[in-house]
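Note that this complex is displayed minus one protein chain, with the remaining chains in position.
Labels for the chains are A, B and C, by order of writing; each one numbers its residues from 1.
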Amino acid sequence: MIPMLSITDTHADSPAHAVVTAIVNAIPSPELGWTGWILLLPAISVVLTGLCCALRVKSKLPGWITVLALAGSFALVLKLYFLRGDAGAPVVVHLWDWMNFSWGDQNKWHALQADVSLYVDSLTLFWLLFVTGLGTLIAIYATEYMEADVGKGYARFFNGVSIFILAMCTLVMADNLILLYLGWEGVGLASYLLVGYYYKKPSAVAAGKKAFIVNRVGDLGLAVGIWLIWVNYGTIEFNTLFQVWQDMERGVGGFDKSLIPYCLMLGAFGKSAQLPLYVWLPDAMEGPTPVSALIHAATMVTAGVYLIARTYPLFTLHPDALATVAWVGGLTALFSATIGMAQYDFKRVFAYSTISQLGYMFMGLGVGTTFGAAYHTLTHAFFKALLFLTAGAIMHGFAGQLDLRKLSGLRKVPGFKIVSWTMLIGCLWLSAFPYSAGMLSKDVILVQALGGKDHGFVWLGWIGLITAGMTAYYAFRVWFRVCAGPVFYMPGEETHDDHDTHDAHHDDHGAQIAHSAPAANSSHEFHPHAPRWAMNGVLIVIMLGAFATGIPGYMEMRGQSNWAQVMMAHSSAFAGSVQAHVTDAVNFGMNPHQLVELFGTIASLGGIAIAMYFHLLQRKSADKLRAWLLAHNSIRWIPVAMENKWYVDEFYHACIRGPAWIAGQILHFTDKHVVDGLMVNGIGRIPAALGRLFQPLYNGVLQGYATTMAGGAALVVAWVVYRWLTSGVGA
Amino acid sequence: MTHLLAASQFGASHAVTITLAMSALLFTIGLVGFLVRRNMILMFLCTEIMFQAAALAFIAFGRMRMDTGGQIFVIFILTIAAAEAALALGLVILLFRRKETLSSEAWSELHE
Amino acid sequence: MSSFLPMGPKILVLTPEIIVFGGSVVTSIIGLSRSKTLRKSVPLLAAITLLASLVALAMGYSHESAEQAGVLMPHFNKIIKAIILVVGIGLVAISVGHIDRRMEEAVARGATTFDPMRVVRGEFYSFMLLSICGAMLIPGSPDLIWLFLALELTSLPTYIMVAMSRGTRRAQEAAVKYFFLGAMSTAIFLYGFALIYGSTGSLQLSTIREVFADQSARGGIDTLGITGLILCILGFCYKLAAAPMHFYAPDVYEGAANPVTGFLSFIPKIAGFSALAVLLSTVGWSSHAGFSETGAPINGLPAPILATLWMICALTMTLGNIGALLQKSVKRMLAYSSISHSGYMVLAIIAGPGLGFEALLFYLISYGVTNLAIFGALSGLQKRGEDVESFEELSGIGRRYPGLAAWLAIGSGSLMGMPPLLGFWAKLMLFMAGVQAGHTPLVIIAAINSAVSVWYYLRLIGVPSLSPPGTSSEGVTKGPSSWPRFAGAVASVAVILLPLFASRILGNSAEFAPTNAKPTSATTPTAPVATPKQTTENSRQETPRQDNTQIALHSSPTRL
Partner (left out) sequence: MIQYLLLLLPIISALVIVLSSQRAAKWIALIGSTASLIVAAVFAVQFPHWTTGGFWPDLNTSPILGNFGVDLKIGVDSVSLMLVLLTVFLTPLAIAGSFSAITTRMREYYAWFMILEASMLLAFMSRDIIFFYVGYEFTLIPMFFLISIWGGPMRGPAAIKFFIFTFLGSVFTLTSVIFVAVRHFDSTGTWTFAIADLVKFSSTQLSAREQFWVFVGLMSGFAIKTPFFPTHAWLPLAHDQAPTGGSVVLAGILLKLGTYGVFRFALPMAPIGAVECSTFFAILGIIAILYMSLVCWVQTDIKKLIAYSSVSHMGFVVLGLFALNPIGLQGAVMYMVNHGLSTGALFLCIGMMYERYHTKDMEQLGGLVSKMPVWSFFMIIFTLSSVGLPGLNGFVGEFLCLMGAFVAEHDQPAGYPGVLGPWYAVVAAIGLILGAMYLLIMLGKIVWGSLREPHGQEHAQDHAQDHGQSHAQHAEIQLPTDLNFREIAILAPIALACLAIGLYPKPLLNAVEPCVKDALVNYPAVIDQYNAKRGLVNPGTPVKQAEAKP
């Protein structure tokens, strides 16, 4: 009985879709024990870079250690991939026992088994490939990018990167939810450490903290989900769970069962910065740019996508949950795009675009195309990493300048040619320029959405198209402002002599900056710092990668089987997904494929055109437009709110953090004065107070004592008589 | 055990009852006197009265129970009372020499 | 009149007391000697006397002869005597160097010549021995006269000791208060004796017990007897320093010299408890008590007596502890602490023979030894020839005299019941006895009280060892004799080590039952063991079990 997979069977009209009949039971494969080295290499790197840190190594050694380790991991991942191919059956590699104990012996609920074991299927491999691959590339990039910190924070940086790759690999390779949770929190830790890398900047420290804490909210959801899964299914190992889930009927289960996907969702939304937990990601841009590229664009933030893809068999049992995922994704995409349009800090623009693109991925998951989601993850990883790395190169070159109003025409600045053109590629890909990889992956999702029949997925598709237009606008707003136009630049406020404020970019919405160094270095005194081979080389490699990520899309478009599709199809994530019956749906007389092709192109090109007008051809008109909008009270709120990120941070601050803080103060007061002061000390004072009550009796006068004694004796006698009379039983 | 049986029919003698009442009265007088008087000699005499009340009670009960034990006890009570009297007088004299007063209230240096 | 007892066993049984009495005569004479050495040997002589008495007790005392001599509780008697003698030796030791301190100093300086009329050392130790002798006589009393005389023999010398312990007005005030109030309490229990006599028609305790048993079998002890017993208990409370007769204690303890305070807080107390035990053995306890079906306690004491003791117990513990909290003077504090310990021990009296008496004796040992440690340390200090009394004077003396501070700390720890010190084991047994007797609420009160007591005992630990030395404590030096300190040291070590020998000291609890009592000590389980299942099912509404073998469960209110 395999209901969830029958869908792919009945809609096998597309020859590209491999037919999978069941989630294959994983094979325990001790012979694959060497896969443990994928984790062990970054772990060794963690230790070695830590040692470098302790020994204060004053060379690029830690960087190269990390690069080597990550490259080693990548090589192992490749080996694994070629060993197993696109469609290999999942395997479980047991490394060692972790939280594993049992009681009783009747059923599976009498044990809790969470080992350090690896579950490797094609979904895992898919993620591993770009995590380790991009990780290696970005590490290489960082060896140059971070060179100003050699001997200071250099080792610490690479330590963080190693921790991140270790945790991320653990996350995607975990064979059970608790180990996944370990990786989940581990990447959070790495994010915390790396976002707060410039620890002297209060904003960086606060951003790291915020990232960790907001993520914890999501983690709470994940934890509850894990508990619920154990309670309902008696196990938390994926392999067993898949077998259970695929034997279940859709929609079966009580309240707590149907709650599970929502809990997992909360976790995923936290990690992947979706509504309502996205607020940490823009702030996380305080970290060094390679970190933003690696963690906050390409890999870590896709962990939420991975989680839902990983537990997709469960989600398909709960269509409403999937719809929620889709809608949250779609709305996030739109919402953050509106903010992204109005930011001046181009790193933040990219941050909001990341959130927006992640929204697409969730939309894809929700509307039923795990392939689309995973594929978009892949393409996005490359083009967004590219964008961030170019942004990093610009920051690196212009002393941390990030304001797109203060840079212009960089493609003509010597040394920044590669940067500018790779950035252009990134922007094109981001704006889903026709036949770019970004467009291809986005289209898979939008087509699926527009073909959806229920849950209002069609509307979601239109939202996606609109967002695509906005995306194109803001992406090219950046490129036209920064790379095109007349040459003009103002350096940021950091000098390379002071490593502490390196990367301290100007924050135009008023965040506190500790060292308010004089910002107005005139441009002719300033010499941009052009990237060298490591950065440029990496940019080019990633750009090529971004091109390459288009290949599966073309093949998909041509109805051919492609490796991304096959990999998804042979993983649990594919089970029950509802793709490829979209040709039934018709809007405006077109099927979704045609619809997306047409409107997608319009949106993309339109967005670029508008951006070109406002930001390249008539730069002044952009300011005029803004002034015009601000001048009218009725629409004034639009730009204000967009520039201020819809005041979400302020809202959270006022509604959650503030009350909690006040509660903390009140409770502290209570603790000090009520619990301790009134209750404890009060009770403590009772004996002495009683003593004082009796003190007058000890007045030192003989007669007084005699009277008290006689009176006391009389009282005792009276009490005895009373007891005697009333009860007849003593004491 | 025979004497017990005999004693159980007590209450015969009216005189015994009166003596007992007398004894109780005496004890009360002694106690009240002890509580209200400040002169140490008088206070001491009041304790003596209480002693004698007990002695009287012993005699009355002895009579009632037809037992000589009560009377024997009285002798010892008298002896002890004498010993206490000696002690009391010694103390009182000692104190009087110190403060030239017999009032017990003069001696309330020790208190809370 | 009951049978006359044979003289031979009686004298054999009384040998220890006779030795002590003889010693008291000798000391009173030797104390007047012109020879300084002889005068100085008076405490030694007193100690030797007590030691000899102890040897006599160990060698000559047998249960058979004691029973023949009419002793109600032979084992109890023996142990009480032994405790008195052992602690008595310690009390002698801590008083060395105090009496006639000024006089001896003057003689040594040559400022004056020796004048037999102006020394009291001989008398002091003589009185001390007499008082000890009186206390020893109490647990073996066969009749009320003996009991009365023994009690008076215990008390009268103490009145004098207070007065002569030091020449200050405070000592004299203490003496007069102690004496007058003591006389009043004596009159009270004497009247109680009279009423008991009136109720039973006998002075022999064994006969009284039979009559009371007879009465309770016929519906309850009559009002006269009960009233007499209650008066006696109240009178004895004075000796125990138990509420409501405890008011004198703080003043008297404060006024007397340190060693005498130590003496007062132990010897009259043990005398009072022995007297209480002896007297109450006439109305009997059930030696095994537990819960009836309803959870109500079964106890052999007549209800009014139980109610009295219950109230006295609770009041004494509480008043003692709350009073002690406020004190600035160490001795007043110790007086209140002594009051509260009486309260705890009344719990043992309520629990009765068997575990209760065992706990009582153990507690008395513990209290006596601990008291020695504390008063040893206090008596080992002086400030310009005067006693050290207030906390301020003790402040920070641990820096100079770590040993003394340690003994104070050990003693306090033991008094508060800090494991593994002696006091803890005593309290443990006491609580066990209390719970076993079915008085868990009382045990809980006691437990709360011991927690309250921690506050002031901690001060006694903390002030000498932790506080910085202040102006008041600067002049504090070691006392003239090292014996008190030595006694304190020995007692402290005993406080630590005695628990190891606790089993051996106490022997078998079965021996504590009164010999002539009806064998009520069958240890049958009272309440049928209820399994959790049963109890959840039904709500336990069995009727209280009527136990006719117990003496005097209920007394008829109409007979009041």
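Here is the rule we go by: a contact is a pair of C-beta atoms (placed from the backbone, for glycine too) under 8 Å apart; a residue touches a chain by one contact, two chains touch by 3 or more.
What you see is a predicted model, and the numbers here were worked out from it, not measured in a lab.
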Touching the missing chain are A, C
Which one, C:8, C:116, C:385 or C:419, makes contact with the chain that was left out?
-> C:419
Where A:37, A:64 or A:227 are the choices, the one touching the absent chain is A:227
Per the whole complex, from A:185, A:403, A:556 or A:597 the residue touching the absent chain is A:185
Sole contact to the chain not displayed, among A:212, A:238 or A:433 = A:212
Since one chain has been left out of the picture, which residues of chain A touch it in the full complex?
-> 53-54, 96-107, 109-110, 112, 116, 178, 181-182, 184-186, 189, 192, 196, 199-200, 202, 205-206, 208-209, 212-213, 216-217, 219-220, 223-224, 226-228, 230-231, 234, 256, 514, 660-661, 663-665, 667-668, 671, 675-676, 679-680, 684
Residues on chain C facing the left-out chain by the touch rule are 290-291, 413, 416-420, 424-425, 428-429, 431-432, 435-436, 440, 443-444, 447-448, 450-451, 454-455, 458, 461-462, 465-466, 468, 499-500, 502-503, 506, 508-509, 523, 525-527, 529-536, 540
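As a convention for this text, only the chains that are shown with their structure count from here on.
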Counting only C-alpha atoms to place each centre, which chain is farthest from chain C?
-> A
Where are there more C-beta contacts: A-B or A-C?
-> A-C
Per the C-alpha means, the centres of chain B and chain C lie apart by a whole-Å value of 26
Between chain A and chain B, centroid-to-centroid distance (C-alpha), Å | 96
Could you list which residues of chain C touch at least two other chains?
-> 176-177, 180, 184, 188, 250-251, 326
Can you tell me which residues of chain A touch two or more of the remaining chains?
-> 695, 698, 700, 702, 706, 710
Seen from chain A, its contact residues with chain C in the complex are 687-688, 690-692, 694-695, 697-698, 700, 702, 705-706, 708-713, 715-717, 719-721, 723-725, 728-731
In the complex, chain A residues that touch chain B = 695-696, 698-703, 706-707, 710
Chain C to chain B touching residues, read off their complex = 1, 144-145, 148-149, 152, 156, 159-160, 163, 169-170, 172-177, 179-180, 183-184, 186-188, 190-191, 193-195, 197-198, 201-203, 210-211, 214, 250-252, 254-255, 326
